[in-house]
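These notes are about the structure you will find just below.
Missing here is one protein chain; the remaining ones are kept as they sit in the complex.
Coming up: chain A.
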Amino acid sequence: MANPKLILIETLCTHYKIEVSFIDSLSELGLIELYTVEEIQYLPEEKLSLLEKMIRIHQDLQINPEGIDVIFRLLDKVETLNKELQEARRKLKELGVKEDESF
């Protein structure tokens, strides 16, 4: 497998006007995984949109990394529940169709 494209954390902080400590906190909470090459930290490019989402939540809504952790967990839960709801609705719909057909 090819090595992922890496973005220097410092570059990210400059571009998005964020503190390095913010990235460190996200990493400590396990919300993002950083690569360390010769003691310099990088973010894989494929994780950039995930980090951007966390930055937006942090800057737009003034939410700290712990809050972001909670939000992400709840969003995961909402997604799972939504899938289950969709599946249940689909099953109900099919049951309804079946009844119509047999009468």
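Please note the rule applied: a contact is a pair of C-beta atoms (placed from the backbone, for glycine too) under 8 Å apart; a residue touches a chain by one contact, two chains touch by 3 or more; residues count from 1.
The working rule: contacts and distances are computed from a predicted model.
Visitor: Determine which name in "ATP-binding cassette domain-containing protein", "Aspartyl/glutamyl-tRNA(Asn/Gln) amidotransferase subunit C", "Isoquinoline 1-oxidoreductase alpha subunit" or "J domain-containing protein" the UniProt entry assigns to the undisplayed chain of the complex.
Guide: Its UniProt record gives the name "J domain-containing protein".
Visitor: Among A:C13, A:I32 or A:I57, single out the residue that touches the unshown chain.
Guide: The missing chain is touched by A:I57.
Visitor: Looking at the whole complex, which of A:E10, A:E28 or A:E79 touches the chain that is not displayed?
Guide: The missing chain is touched by A:E79.
Visitor: Touching the absent chain: which residues on chain A qualify?
Guide: 15-16, 45, 48-49, 52-53, 56-57, 59-62, 71, 75, 78-79, 83, 86, 90, 94, 98, 102
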